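Would you mind keeping the following structure in view while I ask a few things?
Removed: one protein chain of the complex. Kept in place: all other protein chains.
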Amino acid sequence: MYRVEQHPILGDAPKVRRVKIFVDGQEYEAKEGEMIAAALLAAGISTFRYTNYKHKPRGIYCGIGRCTDCIMTVDGVPNIRTCITPVQDGMRLQTQHGSGEWQRGDAHD
Amino acid sequence: MFNVLKTTGAPSLEELKTTVAFPQGDEIYKKGPVAVIECVEEIPCNPCETACPKGAIKVGDPITNLPVVDFSICTGCGACVAACPGLAIYVKDYTYSDTTATIAFPFEYLPLPAPGGTVQLVGRHGEPVCTGSVLRVVNSKRNNRTAVITVEFPKDYFDDVVNIRRIDI
Partner (left out) sequence: MRMIEKELVIVGAGPAGLIAAIEAAKAGVDVLLIDENTRPGGQLFKQIHKFFGSHAHKAGVRGMDIGTELLGETDKLGIEVWLSSEVCGIENGHDVWVIRNSSETQYVHAKKIILATGATENAVSFPGWDLPGVMGAGAAQTMINVNRVLPGRKVVMVGSGNVGVIVSYQLLQAGAEVAAIVEAAPFLGGYGVHTAKVCRAGVPFYVSHTVKAAYGSERVEKIELVRLDEKFNQIPGTEFEVEADTVCLATGLTPLTELAWISGCQFDFVPALGGFLPIHNAQLQTTNPDIYIAGDIAGIEEASTAMEEGRLAGISASAALGYISKGDAEQLTDKIWDSLNALRSGYFGQKRRDAKDYMLKKGSEVIVCSTC
């Protein structure tokens, strides 16, 4: 279990509504309002994408929205910084390969 | 420069005894429970001074001064234990019984041990020293989430014991 439900200083985790997110088609539970990266780490997922040339796994690094190591394709839009983007109910996440592919927008409407 | 502190992470007993904050002689422990302060670096900090209800701890001005305990006033009440932001103070009582002493130390982990339970006491480097039994666990609002645990342990280990090993879930 990666979630810290009881903490000596923070106390018990507040009761938060659960939402459904999908990672590469598989369903997971997340806490409403939490950052995507936190939801994934809580689910034991630490690889969010693979690099363009050497296909090396990448996950969070700076955690503060500056380095872009944590990017994934979110609801069809690539290069979304998962460490600073909150989850939404029904959100579809895809492990991104390279710079990803737009699956929304003019070419797809 | 405190070599042991700055290479291993914790001061040696010898290094502590060279500071004004640490009790200077063993006779101090013979009178009953007293505050033992392991504060060796001059950092601007004085909550221990303001926490003591008897005014037994003096930091003064500038607040980088190390705290000095007046053991003729200190009653070992332990108000300073939770007040120290560095968790560097505990109360030891050498006189608790003929064979045992007690230590009341700050603890900020879960789970908290239960009164009556057996715990593993450790030294400054986390090394196991002896086992002991929990007398009291205080987690009052006033202590601001720093629990103070009192443990009884064999007197022989009086100088070595500073805290307990965290309890594995």
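We just call them A and B in the order they show up, numbering each chain from 1.
Throughout what follows, a contact is a pair of C-beta atoms (placed from the backbone, for glycine too) under 8 Å apart; a residue touches a chain by one contact, two chains touch by 3 or more.
In this text the structure is predicted, and so the values were computed from the model without any measurement.
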Legend entry - Among B:63, B:77 or B:112, residue touching the chain not depicted: B:63
Inset, instruction - Pick out which of A:3, A:20 or A:104 touches the chain that's been left out of the picture. - result: A:3
Legend entry - Touch criterion as defined above, residue of B:35, B:57, B:83 or B:119 at the omitted chain: B:83
Legend entry - Hidden partner interface residues of chain A, rising order: 2-5, 7-10, 13, 34-35, 37-38, 41-42, 46-48, 56-66, 69, 83-84, 86
Legend entry - Those residues of chain B which, in the complete complex, touch the missing chain: 1-2, 5-11, 38-47, 50-51, 62-64, 83, 85-88, 108-109, 122-126, 144-146, 162-163, 165-166, 169
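Just so we're on the same page, only the chains that are shown with their structure count from here on.
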Legend entry - Sites on chain A touched by chain B in the complex: 6-9
Legend entry - Touching residues on chain B, where the partner in the complex is chain A: 108-110, 145, 147
